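A single protein chain has been omitted from the complex, and every remaining protein chain is retained in its original position.
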Amino acid sequence: MSDFKISGVVPPVVVPDTPEGALDVPSFERSINRMIDAGVDGLFFLGSSGEVAFVTDERREQIIREAVRIVDHRVPVLVGVIDTETERVLEHGRQALALGADALVATAPFYALGGMAEVENHFRILHEELDAPIFAYDIPVCVHVKLPWKLLVRLGEEGVLAGVKDSSGDDISFRYLCEANAKAGHPLSVLSGHEMVVDCAYLSGADGSVPGLANVEPYGYVRMWKDAQAKDWEAARKEQERINEISHIFDVTSGVVGYGAGVGSFKTALWLMGVFDSNMMIRPVKPLEGANVEAIRKVLVENGLLEA
Amino acid sequence: MSDFKISGVVPPVVVPDTPEGALDVPSFERSINRMIDAGVDGLFFLGSSGEVAFVTDERREQIIREAVRIVDHRVPVLVGVIDTETERVLEHGRQALALGADALVATAPFYALGGMAEVENHFRILHEELDAPIFAYDIPVCVHVKLPWKLLVRLGEEGVLAGVKDSSGDDISFRYLCEANAKAGHPLSVLSGHEMVVDCAYLSGADGSVPGLANVEPYGYVRMWKDAQAKDWEAARKEQERINEISHIFDVTSGVVGYGAGVGSFKTALWLMGVFDSNMMIRPVKPLEGANVEAIRKVLVENGLLEA
Amino acid sequence: MSDFKISGVVPPVVVPDTPEGALDVPSFERSINRMIDAGVDGLFFLGSSGEVAFVTDERREQIIREAVRIVDHRVPVLVGVIDTETERVLEHGRQALALGADALVATAPFYALGGMAEVENHFRILHEELDAPIFAYDIPVCVHVKLPWKLLVRLGEEGVLAGVKDSSGDDISFRYLCEANAKAGHPLSVLSGHEMVVDCAYLSGADGSVPGLANVEPYGYVRMWKDAQAKDWEAARKEQERINEISHIFDVTSGVVGYGAGVGSFKTALWLMGVFDSNMMIRPVKPLEGANVEAIRKVLVENGLLEA
Partner (left out) sequence: MSDFKISGVVPPVVVPDTPEGALDVPSFERSINRMIDAGVDGLFFLGSSGEVAFVTDERREQIIREAVRIVDHRVPVLVGVIDTETERVLEHGRQALALGADALVATAPFYALGGMAEVENHFRILHEELDAPIFAYDIPVCVHVKLPWKLLVRLGEEGVLAGVKDSSGDDISFRYLCEANAKAGHPLSVLSGHEMVVDCAYLSGADGSVPGLANVEPYGYVRMWKDAQAKDWEAARKEQERINEISHIFDVTSGVVGYGAGVGSFKTALWLMGVFDSNMMIRPVKPLEGANVEAIRKVLVENGLLEA
């Protein structure tokens, strides 16, 4: 089993860009410090909402370097090493570890078609060749493969995996994962990425959460985790419901889809709230504008995150 | 409109590996020369069956460098610049052009979710920043986006795209693409990747084909292209039927799926035929073995590609 | 708004068959009475696990007639009116109401492709022409359409829908549905079909559940509903975990898939427990046999539902 354990709130950090397409370091620092000050238990860089699919090798290095510098050991730093196949992921993993990452987060291989034999072999190679805790990132909407809970628990028991970041959208599989992990002696740190049902994930036995919306509203997620640890499920539920009102920044926009709508709404909220200096997106995605910005502003005002 | 035109048979080149996981240069050279000697009209490196999803930056450079050296201007060299998002594709494009590629082949962005606005913007940026003919690679099975024929023809008319490599599996869309391209003055070189129905693609108006199976049997594809140019459709059909018997190397294996089964069968056939020195696959995929090798051998023997 | 309200545990009733393919009325009666005696709050006949896709007009009438006779007003009777398009659903609705159904459960249209305009029109026609409470059955795995929560709440507010039976597998959409329904004055009775996470559905605000597994173990689901009403979420969670151990009857079989594996495991468990006289399935599905039966027996024994 892996020695690395993590629990609580581990936001996937949204990355601010300058209008020229560079990393906006001051905004990045402001947002990271704000989340740590709010009490988060770790930070996950270069996840799906952290521009991982968009960054060049140079930008990836810059993001990790700045992240490690800014965090400065206050909380663990998890880094996404997300790429199409094993050799490329190994390169990203070595880079991240050399720069100071505490743990790595990898998806199943994608683009080339494969089966579970390749998925399992992939994680085994990462474990063998990288001296670091490996989290399996279960995100079928991006990689078009669902990681079976039986496989995950088995790889946890063998020490291949330290944990799971579940963004699978399959709450039944997630429940089985939590229950089987508990029966196996809890080898895996199981984190849920489903930011609108984190209370349910905790009730299901999750060790923590990876909520993108915690970039915007870290305080509520920190409180909810404390409620869950105190087994005050009514309080946790109410906190989740409050957060879910804010989450409608996702569905008040129109004419935009996918990453541009989702991460775009995070960046726009952070910009309106003064945490980011702009809501710029990396190419080929364009920033939200006009009525979409106003719709997000309205949600923030209604929920007390912004003055009218 | 782009000045770059290509027609005929343009095989996507399968890459041989050594048992140590290095590029097997002698096998690579043998296979490339064999296809050029057979009369192919171009070669496409780093396509889906050319290990593009698996290669590190270093290996990618080695493959392109060796490819350009071996081909030595005998036929045009198309290079796949396939990665998750625009900035990364731009880097690959600059690398490939610096190494001597004649044209670039790019898919829609993948992993991060987007819509057609991002797809169109992606191709426009590639065109603006890379001084090279760009082919759109339509491969929804890998990138989970179908490129609409109306968009492709429009981008052809505007000079953004030089051509299309269609592996979409949508023969109706392909037909409309060919017909609309013809009506627009034929701005696009339209190539079909559907190796088992190339005669139909030619009848539909395709300018050429990108058949993976031409690594194994280039002669038949070259003859079929000549038949099609001569409008001898009965001969083309018979050639396709003969080739399709060989194509059953894809479906005589068991217990393997996806890339390992498909590209694995190509490599195994090339190994059995003495073109490749082994049938090694790149990690995490494993080479075909045992009964699967024998089943492929049997198909090759039955079709006269190998002595019993 | 509809006057019909339902809450609590509403099992979708599994239908026993004789070896000759007839309805096994004594087994049906035994199972229904066992669930009512356990304290369930309603029964849902002719759902996806209730053979609705398999029954002829004659068998459908027999099932409804017997169901109404056996239940005898002890709990409300919901009847599935599930067919490809509106006119056919209307016929089934009239039949079910004439035979005594208290409420009807209808999916979106399927087989013929359509959009949300057709889905909305479908439910409006059902409401206008059938004098009965209509539940929308959200089951994209069968009908390949996801019902949007905004549409459902709007149709609830207009009185078109009395409730929703959610088997969508989308816990975020379900949460939004519950929250928006509450804000709208609770027009809809919202029931979850996700039998392995019913505690989470209740925490999310569900009015009740439709657990197929309650055919096998109704007592636990009845206790869990009482726990949830008492806001004793720790007790609810433990009950769910106990039930989930039993739910592994779903995944201990091999060589079978879909309905044959899922409903097949229910029937086999009920047969082994003496509630059903056999585990026969309706054609073209075959009953579980051999090692699959023994694997289910083992799960039942280990969980105290059967003596060793």
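Observations on the structure shown:
First chain written, first letter: the chains are A, B and C, and each begins at residue 1.
Here is the rule we go by: a residue touches a chain if its C-beta (ideal position, glycine included) is under 8 Å from a C-beta of that chain, and two chains touch if they have at least 3 such contacts.
Being a predicted model, the structure only gives us computed values, none of them experimental.
Among the chains on display, the ones the left-out chain touches in the entire complex are B, C. Considering the whole complex, the residue from C:L151, C:A235, C:V285 or C:L305 that touches the absent chain is C:V285. Among the residues C:V15, C:V40, C:V55 or C:V160, only C:V55 touches the chain that is left out of the figure.
Of the listed positions B:R94, B:R175, B:K226 or B:K286, the one in contact with the omitted chain in the full complex is B:R175. Looking at chain B, the residues touching the absent chain are 169-172, 175-176, 179, 194, 196-197, 199-200, 203-204, 231, 233-234, 237, 241, 244. For chain C, the list of residues touching the undisplayed chain reads 48, 53-57, 59, 82-88, 91, 109-115, 117-119, 121-122, 125, 141-144, 256-260, 262, 282-286.
The working rule: only the chains that are shown with their structure count from here on.
With centres defined by CA atoms alone, the chain at the far end from chain B is C. Mostly identical positions are employed by chain A and chain C in their mutual contact, as over half of the interface residue numbers are shared between these two copies. Spacing of chain B relative to chain C, judged by their CA centroids, is 49 angstrom.
With centres set at the average Cα position, the gap from chain A to chain C is 35 Å.
In chain C, no residue touches at least two other chains.
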